[in-house]
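Every protein chain of the complex appears in place save one, which is left out.
For chain A:
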Amino acid sequence: MQRSSVMKIAGVGALSLTLAACAGGGTPAPAESESEAAGGGELVIWMDQNRADALADVIETFQSETGTTVEVVVKDFGAIRDDLTTQAPSGEGPDVVVGAHDWIGKLVQNGVVAPVELGDIAGDFEDVSISAMTYEGSVYGVPVSIENIALVRNTALAPEAPATWDDLVSTGQAAVESGDAEFPLLVGIDPNTSDPYHLYPLQASYGGPVFGINEDGSYNADELEIGNEGNVEFAGALAQWGADGIINLNISQDIAKEQFANGASPYTITGPWNLADFQEAGVEYAIDPIPSAGGEPATPFVGVQGFMVSAYANNPIVATQFLTDYIASEEAQTAIYETGQRAPALSSAFEAAQENPDVAGFGAVGAEGVPMPNIPEMDALWADWGTTQAQIIGGQASDPGAAWTAMAEKIQSTLDG
């Protein structure tokens, strides 16, 4: 689809000829030689402001080394998924985009991303980041950052990391009783739709992953596990925590962040994105694994962000070169880490970032985690999953187990179509 840029240039050529009153066939010859002088390739990249700033130097190097012209289009991170889906088929879309790994299933279903064969360099990345970017056996892009939630502890209120869940609850409640704190634990959720992502580690400690896992580590969409015995048990525990005030529907994400920064609770479950506020407020904190409530490891979902190639890319060769030679470089990975504070995906950059105790803390927890499912079927879960959790926590569901089972059946019927 080199066509379209030639067409544009040809259009300009035709216009200039027409304006010069030379009615007749407009040969795009002069324009063509211009583009040859520029080196040929022209790469369009969609990314958010943060990463655009981080990659400015890398892109500069790429341009001078390859003679390719790069056009960076700054977009809201969340808007990239839909914009790519709707605009790529027109042929006017980008060559490369930044995105979250859990979009991949939907993007593949819509036929707008192309696999990238990493070859040997796949081994240079953290395993979890490659498996997150893999869908149905193909890798769709180069990972750049890894993020996950963990337990953040106020070291003044709780000097020791909790060994068990009961330990966490009793320390928290003791702090509330002694008047040092207001809340035993802070988890930011929504009163009507809860937040399955933030509560997932606790759920995983009872029931394991929400979908079955194949031998190669990918999720099996045909095997819905959200209604298994362990998860039903989790529903009971959730009701209990709701009644005891351990999990509180009225604590939104903002309130959780603000109250923890005020020192109103010894513990919060959150991600690296809130640390800057805690530091600003002068809270002394440590990052710990979330203790298991149900016996199994309390593993969070790991989110991975990466750069992907559009299936409709006009410049597929340059796009792949940019990804495998530049985005996969330690320089680019470190630059993105430094502006975004999320752990880099490239192992060498990841090791280097371990000097930062925050990154090391979250990284250790994430190493045990599982990637958030990237299969399109995951979309069927969130709405019902969240509202059912909220009803259980709020005590509207008189039989939590039955409510949970009903939800699992509902999701299954949605998946069956």
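Simple rule for what comes next: a contact is a pair of C-beta atoms (placed from the backbone, for glycine too) under 8 Å apart; a residue touches a chain by one contact, two chains touch by 3 or more; residues count from 1.
Methods note: contacts and distances are computed from a predicted model.
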(message) When one chain of this assembly is omitted, its UniProt record names it as which of these: "Maltose/maltodextrin transport system permease protein", "NADH-quinone oxidoreductase subunit M", "non-specific serine/threonine protein kinase" or "TAT leader-containing periplasmic protein"?
(response) "Maltose/maltodextrin transport system permease protein"
(request) For the chain that's not shown, point to the residue among A:Asn192, A:Asn214, A:Gln279 or A:Gln354 touching it. (result) A:Asn192
(message) Just to verify: which one of A:Glu117, A:Glu284 or A:Glu338 makes contact with the chain not shown?
(response) A:Glu117
(message) Looking at the full complex, which residue from A:Leu168, A:Ala311, A:Ile327 or A:Val365 touches the chain that isn't shown here?
(response) A:Ala311
(message) Which parts of chain A face the unshown chain closely enough to count as touching?
(response) 1-2, 4, 7-8, 10-12, 14-15, 18-19, 26, 36, 39-41, 66-68, 82, 85-86, 89, 106, 108-112, 114-117, 119-120, 136-138, 190-193, 248-252, 254-255, 311, 314-318, 320-321, 324-325, 376, 379-384, 387, 391, 394, 396, 410-411, 413-414, 417
